[in-house]
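Since the structure comes first, as structure tokens, the remarks are kept for the end.
The complex appears here minus one protein chain, its other protein chains still in place.
Our next item is subunit A:
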Amino acid sequence: MSTEIVAPAPEARAMDLLRFATAGSVDDGKSTLIGRLLYDTKSLFTDQLAAVEAVSAARGDEYTNLALLTDGLRAEREQGITIDVAYRYFATPRRKFIIADTPGHIQYTRNMVTGASTADLALILVDARKGLVEQSRRHAFLCSLLRVPHLVLCVNKMDLVDWSQEVYERIADEFTAFAAKLDVPDLTVVPVSALRGDNIVTRSDNMPWYEGPSLLHHLERVHIASDRNLVDVRFPVQYVIRPQSTTVTDYRGYAGQVASGVLKPGDEVMVLPSGFTSRIAAVETADGPVPEAFPPMSVTVRLADEIDISRGDLICRPNNAPAVAQDIEAMVCWMDETAPLRVGARYAIKHTTRSARAIVRGLHYRLDINSLHRDESADELRLNEIGRVRLRTTVPLLADEYRRNRTTGGFVIIDEATNRTVGAAMIVEAN
């Protein structure tokens, strides 16, 4: 017997969703900060806490090690290291949050790039006693490379510097100056004590000189709606829906997720790579037609004309199209420990819903992410190295610059022999 729901179901509150990546090491108090956010928003469960307390006690830790909350794998707990990106969830009445918690040490660039690729915001921690360290600059650089729209610097352990405004301002000024050299559209600096909870959920009484919001207040209110590109219509076709049915006949719909722009019935559109044009007849979901579609909606688009369209094609506007390009310049972050990227090597790539093969035509330089120095003599990229690469693809990519479009501007590189994902690429130029 299944239970029919009789009472009218309430709409879930109209919360939106913010994805953020955290970067820093255990020493910076990152795990304490995450533990604090989860605990203070009642997202940490008592059995989880009890399990962590028990393991901490058994290991002889002097305090409850909140890092154990996110270190889920046996090897991590045994070796006291964090291997991989862990995802954590909490919500307030205003927003649901997804945290991509990236480890500070091992495989740090690969994980940070992965976590930042989907982030609306990145949270970087520094220890107020130590100030900016090499790692803080690397974090900031990677966030700008991945074009994370919002950056928050948490100056942590303020309790250990006597809540000093001077210390805070020195670090904030130094970081702001560094960020100005990068492409960081929005930067907020918050002085906190994660351990004591100062400026995490509520404003701290210990730092009356600080006039900004608490961290959670900022996370709840940072304006992310404008981060979406609503100008350039890009609809990568994912799947063609053609019901084999006696009741629904002659139906042909192009299913996909809107990468950018707004699609409406009646709009003139162009399909790439063919270049054929048509009009949008309808934008549909399983719940019926919708007046318009925008990111990140998953919809089905129907066109007025019968055109041959398949997965990997892209619907755009005739006067605003991406490049149809086989020569690609991209910043590549290499992620494979078994073999480096080499000039002349061939790989598979996945770009939006399109798969292709590519040959590496050139490596312009390898970037030292600490000094931002370009090493033009480099002839390969090893694990966690970043460089500017020229590729030639077997079929054209329908591509935008990554800085303009994170969906049509990014692709992954796959080793055809092992099927592993070995690189992440951000398009700088496509011809």
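Keep this in mind: contacts are C-beta pairs under 8 Å (C-beta built on N, C-alpha and C of every residue); 3 or more make two chains touch, one makes a residue touch a chain; residues count from 1.
Keep this in mind: contacts and distances are computed from a predicted model.
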| item | value |
| --- | --- |
| Chain not displayed: protein name in its UniProt record ("Sulfate adenylyltransferase subunit 2", "Branched-chain amino acid transport protein (AzlD)", "ABC transporter substrate-binding protein" or "Na+/H+ antiporter subunit C") | "Sulfate adenylyltransferase subunit 2" |
| Chain not shown: contacting residue from A:Gln48, A:Thr202, A:Asn320 or A:Thr394 | A:Gln48 |
| Residue touching the undisplayed chain, where the options are A:Val201, A:Val262, A:Ile307 or A:Val428 | A:Val262 |
| Listed residues A:Pro296, A:Pro318 or A:Gly362, member touching the removed chain | A:Pro296 |
| Positions on subunit A contacted by the hidden chain, ascending | 1-5, 7, 9-12, 14-17, 42, 45-48, 51, 55, 69-75, 77, 83-89, 91, 95-96, 98, 110-111, 113-114, 117-118, 225, 228, 230, 238-239, 241-245, 248, 251, 255-257, 262, 285-287, 290-292, 294, 296-298, 311, 335, 348, 350-351, 353, 406-407, 410-412, 414, 419-421, 424 |
